[in-house]
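Have a look at the structure below before the remarks.
For this depiction, one protein chain was excluded, whereas all remaining protein chains were kept in their positions.
In this document, chain identifiers A and B correspond to the written order of the chains, with residue numbering beginning at 1 in each.
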Amino acid sequence: MSNAVSALQGASYVGGIAEIRELGLRGMITLRGDLADKKLIKAVKGIAGTMPDARRIAMNDKAGAAWMSSDELLLMVDHADAPSTIEALNSALKGTHFLAANVSDARAVFEVSGPSAREVMAKLAPVDFAPDAFTQGMFRRSRLAQVPAALWMSREDAFTVVCFRSVGEYMFDLLSVAAQGGSEVGAY
Amino acid sequence: MSTRLKSGGRFTSGGAQLSFDFNGKKLKGVAGDTLASALLANDQMMVGRSFKYHRPRGIVASGGEEPNALFNMGYTNTFEPNQRATTTELFEGLIAGSQNHWPSLEFDIGVLNTYVSRLLPAGFYYKTFIHPRSFWKHIYEPIIRQSAGLGKAPRAEDRDPDTYEHFYFFADVMVIGGGVAGLQAAKAAALTGVKVLLVEQTAHWGGRAPVDGGEVNGTPVEAYCEGLVAELQAMDNVTMRTRLMGAGVYDHGYTLGYERLNDHQPDASGPRHRLWRIRAAQIITATGAIERPLSFAGNDIPGVMLASAVRDYAVNYGVSVADRTVVVTNNDDAYRTAITLKNLGLDVPCIIDARAGGAGALADEAKALGIRIENGKAIAKVKGGKRVTGVILCAQAGEGAELEEIACDAVAMSGGWSPVVHLWSHCGGKLVWDDAQSHFRPDSERPPSGANGEGFVSVVGSANGHMQMAELVGDAHGAGLAAGKAAGGTAVKTKAPEGAYSSENAVEPVWLMPQGAGYKLRSKAWLDYQNDVKVSDVQLAAQEGFESVEHAKRYTTLGMATDQGKLSNINGLAILSDALGQPIPQTGTTTFRPPYTPISMGAIGGEARGKVFQPLRKTPLYGWSDKNGADWEPVGAWRRPFAYLQPGESVHDAVNREVKNTREALGLLDASTLGKLIVKGPDAGKFLDMLYTNMMSTLKPGKCRYGLMCSENGFLIDDGVVARLDEDTFLCHTTTGGAETIHGHMEEWLQTEWWDWNVYVANVTEQFAQIAVVGPNARKVLEKLGGMDLSKDALAFMEWADGTIGGFDARVFRISFSGELSYEIAVPASQGLAFWEALMAAGAEFGAMPYGTETLHILRAEKGFIMIGDETDGTVIPQDLNLHWALSKKKEDYLGKRAHQRSHMADPDRWKLVGLKTLDKSVLPDGAYAVEPGVNANGQRNMFGRVTSTYYSSNLERGIAMGLVKNGPDRMGEVIDFPKVDGTIIKAKIVDPVIYDKDGAKQNV
Partner (left out) sequence: MLILDCPCCGVSGEETEFHAGGEAHLKRHSVGSTDDQFEEYLFMRENPRGVHFERWRHNNGCGKWFHAARCTQTLEVFGTYSAQTYEPPKEIKDAISAKRPGWSWRNFS
């Protein structure tokens, strides 16, 4: 619907050592099930093109699938396509034990971009963001400061961060503080 | 007098002139100075007053071990106490002030303590202030508080304008300390190909070696270090940081690094401090050694300094501490100070060497320069008050009989060197006593062990007891290679560097000077300058039975505060051991705890201040509510409107209005925070039957049922409405605070107990904005928006339906927590604001007003509905709340069922839920206790109940309350007493908790 709004309505922070931007609404589906099940794999491939390996994310131009845990994927589609994608899953997986839930609006999505993006991330998450340690295609669930988050590199020098919608403002402020001017670390 | 030399100064040579302010005086320094070197260059020998006796104190050291030169720095919002001058780099406009004196540094009242010092020995406070007990609160405590502490606390109203941050970093090998040993080890580790992090706490690489001299591979050590730095900087796998102190080493290779980015450039942008949270597979500490003072009478008079510090100030900063410096020592190293000073054209009247045999080659060098050397001699006492004027020479072997007075302006003392073992010890590394060098050093056989049970810390350089360049560089090289290999590097063959050997005579332990010093001298021989602990204090502690080193430390305060065993430790242990007649290793050391030197609170807090101090959870309607008068209430991490204030209204007025409006017209509540968990699978019904006390598997699709959850202990943990979405799928509503915990609770049982049950759970709490539409006009506004048949027959009480309302995709639950006609409507969170605004607009003609959590509470309390967290507190079971009807008798098992059979749970005398009606219509205080008449054996009133919820009801125009009362339901009509804090009593009658529309006529329309 046209009156649908994301948590921060596309807020951005520029002028620091990295650019912070809320990416707006994105279709997201929690899919729980047997990740080795052929029907499930086929359904996921139909949506995202590829079935992601453990701790990885598979993205194409239109959609993506991220490995959340041993029995859970996060599927990403256009925001408007989430309900129909769930319907498609429900019919494709009929008869198997699974759960597909629309969580599009339960999330806030941010991008951290720029040459110091890795350092901004490393100020907040207990994860090794050195260029040889964290690479494109990896998908990591951890915490950023005091809230849980999932993150991956959408391209070189850019991270996508997903958190709960209710803490979207905290996340934006947090990333902006970590990206404040003059705070380059120069560690990588 | 102390002054700046015409030339020299490794760090200051050619530096720009800087001005700074000390105790209101404008002074000049040079770029490259520390505050300490700049003060000495201005002849500021006295820098503070001691903690207890307020004796004049001067700068003793040149590094982080400095005990005396602790200053108040900055002013107003940048004010910070207890900053060490020796580690503070000078900058233009620096403001510092000395501490612990009144009214001034030069003239101080507290110095009177020194004249009665005999009356203030170790344990004075413990002994004196214990009797009479009644004096503590109003007499002793205020006096002690007034005189306690060194620096002043910053003013409460000031806010630090600086920012701080954390940084997570991962290394294969971390090397702490950038002296020659650290540089060498880092290079060797890097050669194995692993990722190396090398940190140095000062602004300079090279450590002490450039000052002390020596050669490696035939090159002077200063140039050798420069070469290593250049090599390391060229290696891609090495990260090097100065001004970054290894503050602490913790379990599994976790290390804290304290980086001071802007302390020396306060106007620069970016954070002031950065706390590095490092994980390293292997850690090499190259933290050097700290010179020990010697214990002789008057060793605290300004001008008595560590010999190495005198040398540092001369070589690194071009500062002469005095024209005439007497050197007193028990080892050869101090001779370097004498030689350095003499070569700079300064006078060294005498080297007093406590060893009968004196020094080796360095003595010859000193003699050749014409310096007088007295072997087997000691200082009986230092002459002077606010600065040194001379020393009394005596025999070390005797009791201090005066041989001669030697005039001088400074004393450079050296009692030997103690390896900095702190970082090794933080995580459990053990020490061994090295008799030959009279110090504790790391026991490489007993290192701290990591996640795999193997040692992960090694120590190189003088921190490992290597005092000779000849053994030091080769050892550091080997340790670096070994650490690299242990961290996954490849073995490499390289030639170990060779350090030149310098011929030195062994140190001889001298714990007291002279050896037979009497009480008078011992009571002026300081062990711990910062805490004013003398040789006599430690001896007294031993005499009074404080034989454990940890007890003696606390009794005397030796090594407390910022010292943490840096300067005072070994001397104190030696005196204690001597008093106990046991060898030093048997006494052992106190525990070394992180941080190595104090780190700022700002660095510890990192980014977590101001708006990101903690995450606040906000619903999609937060912005609207904030603009429309919300008085915010924290509910867990959520912020919920307590009430919506209209212009000119008090909170109380607003609540009263909201209550009446909701009962009489139409109220809208943002209920988005309620937990929403989807539970799906063929075993979902069976699973929920185990989780809820009542039966959920029999619920029909399309219907809702209220349920209770207990822990395995039987106590109520959550409640809420469950809706069955289809045969396989349930939607469980939890309390606001329960969404994450109940989700976790479900996952825990599914993963760890019933892992063969086919159930999946998803937390969709934040997917929806949920709005309660409540009141007699609720149906009217929804019908006006249109799209769904919400008539009594189409959607009966405790049913739900999917549809559209006013064009919004909606799921409507016909449930009520207020006793009114009520619909809870969930729409996607992204449309929550638009839906709310649509409701407000459509509802205007029906009197729609938002209401907050206080009105929610009042409405539910009028109906006798319980609230998790009010009526429950982790000790309350459903039976206490008369909820027997929600305890299934048909189910064989559910969480809590077995626990309810325990004797105390089944006790008929448990406190049970009742309503409470105050006779005077006032509002009972929340948590007030009901008391029985009379007093018990202890003179106390016995309690038999307490208030759990209490409000003012504008509908009923009186206070309403619920409470738990012993045998409450059997005591209807009884009037009981609730004392208030002010001693008065409120009388309340026990009544039915449901005091509004008991038959449900209003909700079932």
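A few comments on the model shown:
Note that a residue touches a chain if its C-beta (ideal position, glycine included) is under 8 Å from a C-beta of that chain, and two chains touch if they have at least 3 such contacts.
This one's a predicted model, so the numbers in the text were calculated from it and none came from an experiment.
Of the options A:K39, A:H97 or A:R141, the residue whose C-beta touches the omitted chain is A:R141. Remark: the omitted chain is touched by one listed residue; of B:K28, B:R279 or B:K367 this is B:R279.
Of the listed positions B:A407, B:A451 or B:V492, the one in contact with the omitted chain in the full complex is B:A451.
Mapped onto chain B, the interface with the missing chain covers residues 250-254, 279, 449-453, 712-713, 744, 747-748, 751-753, 755, 892-893, 897-899, 901-902.
Along chain A, the points of touch with the absent chain fall at residues 54-55, 68-70, 72, 126, 140-143, 148.
Everything below uses one rule, namely that only the chains that are shown with their structure count from here on.
Across the complex, chain A meets chain B through its residues 1, 3-7, 25, 30, 32-33, 71, 79, 97-99, 101-107, 119, 122-130, 133, 145-147, 164-170, 173-174, 177-178, 180-185, 187. The residues of chain B lying in touch with chain A in their complex are 163, 165-170, 195, 239, 268-271, 274, 277, 279, 607-608, 611-612, 614-620, 637-638, 678, 680-682, 758, 760-762, 764-768, 807-808, 828-831, 833-834.
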